[in-house]
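Below is one structure; the comments refer to it alone.
And now, chain A:
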Amino acid sequence: MALLIRNGYVYDPMNGIDGEKMDILVEGGKIVDKLKSAEYEVIDASGMIVMPGGVDIHSHIAGSEVNAGRLLRPEDHAKDVELKTEITRSGVGYSVPSTFTTGYRYAKMGYTTVMNPSMPPLEAKHTHEELCDTPIIDKATYPLLGDWWFVLEYLRDGKIEECALHVAWMLYATKGYAIKLVNPGGLEAWGFGRNVRDIDDPVPYFNVTPREIIRGLCKVNKLLHLPHTIHVHTNNLGKPGNYETTLQTMKCVEDLSSGDKPCIHITHCQFSAFKGVDWREFYSGAEDIAKYVNFHKHVTIDMGQVIFTDTTTMTADGPFQYILHELTGNKWVNHDVETETSSGIVPFRYRRRSYVHSIQWCIGLELALLIRDPWRIFLTTDHPNAGPFTSYPQVIGWLISRKAREETLSKLNKRARETALLPSIDREYSLYEVAIATRAGQARALGLKDKGHLGVGGDADIAIYDVDPRKIDPSTQYDEYVKAFSKAAYTIKEGEIVVRNGEVVKVLDGKTYWVKVSSNSEYEVSEDMKRRFTEYWTVQFDNYPVSEAYLKRSKPVQVESEV
Partner candidate 1 sequence: MRKLKVYLLTGRTIEQGKAKEFGKTSNLYKDSVAVCYIDPSDMKTLGIKSNTPVKVSTDFGSVVVRAEKSSRGSHPGVVYIPYGPWANQVVDPETHGIGMPSFKGVPAVLEPVPGEKVKEIEELLRDSFGEGSKR
Partner candidate 2 sequence: MGILISPKRLFDVPVHARCITPDTFSTLSLSEILNLEVHEGNRKRKLKELFEVSTGPYTSPEGFTIWMKGDFSKVRYIGYGMSTGKIVLEGVAGMHLGEEMKGGFIQVYGDAGSWVGSMMQGGRIEVFGDVGDYTGAAYRGSGRGMRGGEIIVHGNALNETGCYMRGGLIKVYGSVGQFTGMHMHGGTIMVGGETEGRDGAEMTKGKIVILGRVPSLLPTFKIEAIKPRVKVGEERVEGPFYMFTGDLAENGEGKLYVSKNNNPHLKEFEKYLSPVKVK
């Protein structure tokens, strides 16, 4: 079906369009400059905002740890249910929604592309099976490679090219999109209940340091020409004083960037920007991080903004989750994956009354407001760790309106309110900047060429929000924007209207992106490798890879590597 979206205020930062009133034409699932067919549907978008479909660089929506979180929390589901309709499946929501509900709720907010950031390679089939049951949105997933025995051994021996070839095979075998590192080295140490102290603390039994792992995989990423950078969850995440580790992590790959191209993404940076020595003497390190990022172009980060609510924390960072369990006494799931990674889950409530939680809330926003270049700081809540993704409109409210922030600040812990830097920050995001932080910037960082813009040839993934920027002032009437961003007037996915007035009207299957590396030296799995494989894993080599049959709509992204 062809579409003519008429008279909307278009925000398309990649093409430099800032709220211009213009028409957008759609045909064959793409943005076009002229409609071929005479039959088309007209959407009257006058007085509305038109943006590319939202892109989320980091949101835990599928796979073994998410599902373990679902299993752990019946009490979380029972309070938020979705009824079956003629076209949609039923489900449950709140902090760890069921798969169908996840797809619908993203679409209702105008989001069309979501990256699942954490996949144990051994359980990749599981992640992909869930992604198949996550409707509407396009998606991709990052295999966890920072504690993978083969990687540790190659990097210990300085074999970067072999490592690169192996990672290429791994992306193919798991149908993965980017290299994910979580507390590099620390998860292997967690296998024996330990952790690494900093980026120069060697991994027990492997004689390799986190610094070597991060640098090594950064080089591998470059050799393979992967569309996204390495995606790093830092060491010492969630510990007071860790902003220094974060600075070291960013610094350690400074020399590996070429030109302005970023070479590292620090994810949910809020959790990695803690200053102080313990939970009493606890402050924001956002200013130091922002200063660094403002002067170094090789880094992108996302916020991991805290929302005051009851949520479920889940990460591959097993040792961190154990600390969280000790701290809260809440129920705790741990799942270590042989030879590869670990994970942990703990329910968590962020409280306004708490000093630490209030400071955490400030850190996320300080990062977003102090980092000047919106192309390098993205809106996330590290769903569901700092809050469910359904809170994005609320975060947008805080970004566009100082008044919104003050309103929340006034209810925060008093000491936090008095010590934090945030109240003194005046900056308010423009809608253009919102469009960068929620779609254009994320799509560019991910190397998704057809996403995040409305230029001719791009995917016709479009969000239309019913709020008039010429009449309604974001700074004072932010409520209207929060409402509009929560319920898209229209969400268009590949040229089809999937949401109307915040309700799902059509269900289709999204694509799964994965990276197919073509290399000069064809990668062959040697007998020696197979033997080691059998020693390292409890499944046979042949049974390990994920076939394309596990992807409902497979979308390989071809890249030419240097090896």
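Following the convention adopted for this analysis, a residue touches a chain if its C-beta (ideal position, glycine included) is under 8 Å from a C-beta of that chain, and two chains touch if they have at least 3 such contacts; residues count from 1.
Criterion applied: all candidates are chains of the complex that A comes from, given by their letters.
Keep in mind that this is a model prediction, so the values were computed, not measured.
J.: Would you mind pointing out which option among 1 or 2 touches chain A in this complex?
T.: Of the listed options 1 or 2, chain A touches just 2.
J.: For the complex, which residues does chain A have touching candidate 2?
T.: 72-76, 78, 331
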